[in-house]
Structure formats: C-alpha cells, structure tokens
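All protein chains but one are shown at their positions in the complex.
Up next, chain A:
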Amino acid sequence: MTAETKFPVTQNDVASFSKDRQEPQWLTDLRVSSLEKVESLELPKPDKTNIAKWNFTPHQLEAKVEAAGNIEGLSDTVKGLIGENVQTLLAQNNGVTTFQKVDASLTEKGVIFTDIQTAVKEHSDLVQKYFMQDAVSANEHKLTALHAALMNGGTFIYVPKNVEVDVPLQAVYTQEGNFGLFNHVLIVAEANSSVTYIENYVTEGTPVEAVANIIAEVYVADGATVNFGAVDNLSTEVTTYVNRRAHVPGRDAKVYWALGQMNDGNTVSENTTYLVGEGSYGDTKTVAIGRGKQVQNFTTNIIHFGKNSDGQILKHGVMRDEATSIFNGVTKIEHGATKSNGEQTERVLMLSEKARGDANPILLIDEDDVTAGHAASVGKIDPLQMFYLMSRGISRHEAERLIIHGFLAPVVNELPIESVKEQLIEVIERKVD
C-alpha cells in the first residue's frame, strides 16, 4: 500500500502488502477474505453509545518510520515510558519495530516475545492456531474484518508449558501522524505457565486526525496465569476501537486485566473474558478519565461456561468537562456453569455539570446454582469530604485531586508493575489537572 492509496483499499493492495511482508499464505488469504466482508458487515453496537457516524477508516497506511534499532534512538516519549533498567522491551512506531530486547534466559526457556510480523514468518503454524480464532473472529463486524485485512503492527508472546516468566514483558506502541494503526497482540500461555505483559499506546509528535484499531487476544491453558496491564493514552484526534479478549479454556487458569483507559479521543473499548475452563478465574480492573468533549464506551464482559468459574469486574471512571462515557459491565453465566461466581462494581465520579456518565451493571444468568452480585454508582464529590480536606489547609483544587486519586486508587494500586503504576498516576495527574 502506498501513501496515495485511498480507501477502499483493494484486494490487490492487501495481497501485495502481505507479500511484501513475506507473510504465510493463510494470513494473505485471511486478509483478502476479510477485506471482502468489510463492506457488508455492520459496525459493532456498543450498548448506549451510537458510533454510526464515527470514522474508523484509516487516512494513511504507510508507516514512514526508520528504525534506529538502539535504545538511544527511541523518542523521549518512549524513553519516558520504559524506566531505567530495560530487561525486555518491544517498541514500535506506526507498527514498525524500532527496538527489541529479550532477556536471553527467556529465549533459552523457549519463550517467544517478538513482533507479529516476525512471528507469522518464523512461527507461522503456532500463530495460525490462535490468530483470530476462539477469542476474536474476523467476521464479527466491520471493525474486526477491517482489522484482519489491514493489521500492520503488534506482538506475539508464547510461553511454553511450566515456564514462569518472572520479568514483565513490556511493549510500547506509538502512533504518529495520520497513520492508521491496526495493532494485534497475541498471547499464548501454555499449561502451568505464567507471564505479565504491559502495553502502552501513546500518540507521538503533533497529533492529527487518525484511527487506531487494536485487538489483543489472550489464550490461557490449564493452571496458567496471565497478567495483562495497559495504559492507553492516544490523543484527542485519534478515534480508537480497542478490543481485548481472553479465551480461558484451561482448568484453574487465571487472567488478570488492569487497564488504564486514558485516551483523549473518542474510544470504543471492549474487554471480554471467556471463562471456559473449570475453576477458571477472570479479573478485570479498569480506570478511565473522560475530558473535553470526548465520547467513550467501555464494555467489560465476563462470560462463564466453566463450572466453579469466578469473574470479577471493577471499573472506576472520572468524568470532567463535557465528556460522555458509558460503563457497561456484563456478567453472563451460561447454563451448566454451576457453582460459578460473578461480581461487578462500576463507579463513576462526575466533576462537572456538563459531563455525562452512565454505569450499567448487567447480570445474565442461565444457571440456578450460582452466586452473583453487582453494585453501581454515579455521583459527585462529597462536599463534606471536601470540607474535611480543606479544613487542613489543602486548597480546593488539591483536595479534588486527592479525592480523584483516592477514587481511582483501588484499580491503580492493582497494576502489577510499579513503573506502569507510576506512569498511570502521571497520566491521571495530567488529565485531572
């Protein structure tokens, strides 16, 4: 695809892009067949947010990135996100890998941590086994089809059986100019393995109108644990569709999500966990801040198929200015998932009269022998809390700041990596100041 390519992108464009990247035939075929479906498929319909008029069509698909290949060559934005001691890191700008470091001990154990472009060449069969299979299908709707057709960045992580990865694997994805980022993250954790993955999305340089279409798939086998942390921080001009899903077929397998949803632009975010394995566990914690005039929809689903499965959802959001956000939490317990437990809490703190926030806890239960619960609230800052803090000399502004941080703390404190926690606190600081 060249810079001049106007959408709709043709099948030939897609096929030749795939060929340029030396992709296996299965992926070329998937791209071509998905592109065919883009026109006929509809947009997703996130509950209570109308996205019919949002533009998800990329303006530009040529990356225009030169990879320096060394850590010094990374931008200040990226350097600010990766901390001092980089052990394992993958940095990409507009889908092009600009830096990669994997601890040698991991490679020896058979752990794969590489960009998706390399992965489809070097581990084609392994990637094909999972790529857009049980967690996300290319045929679901227009945006998943578009994603499959145009995927141009991302990461593949594979953790073999019984391997516990004790250093966090970090990926930083920057989006620059009007480049349309179609990023795909695929994580496969084999039986009794464990891994922590942290990703950042951030806009680089002068922001202009752009789209991001992000999909993450996580597969968790028997007894395995995946910790997935993210800080999304794309600019006001970027319209984002982000879908992070886990398919958990493993018995007693666990997935923990900690998502800092700090985009400044219009965003549709879905996070779904399929608890298929008996005794499987899914835990989602998210924080979001809305400001300016941005419209956002955050939907978290935990779907129980396995007996004794346990799903926990905790979502906290702060709305400022004229921002609008919908927080949907869906706990679905299928027939046969006996002794399952699903709990969810959504809380929204409104800082302005013009902001809008809705918290919608939904329990869909097709099995008698289960426990489930939900709590939701939308409210303003308690004037007595303000009085108390200010009575110690703390200014109104600082008191608000403390209350907001306190409100988000139950989620922020759960982030599995200290540096990412600090990053998120910094982003929150910027967004509420």
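Criterion: contacts are C-beta pairs under 8 Å (C-beta built on N, C-alpha and C of every residue); 3 or more make two chains touch, one makes a residue touch a chain; residues count from 1.
The rule is simple: contacts and distances are computed from a predicted model.
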Protein name as given in UniProt for the chain not displayed, "Cytochrome c oxidase subunit 1", "Hydrogenase 4 subunit B", "NADH-quinone oxidoreductase subunit H" or "Fe-S cluster assembly ATP-binding protein": "Fe-S cluster assembly ATP-binding protein"
Residue in contact with the excluded chain [from A:66, A:164 or A:398]: A:398
Where the unshown chain meets chain A, residue by residue: 382-396, 398-399, 402-403, 405-410
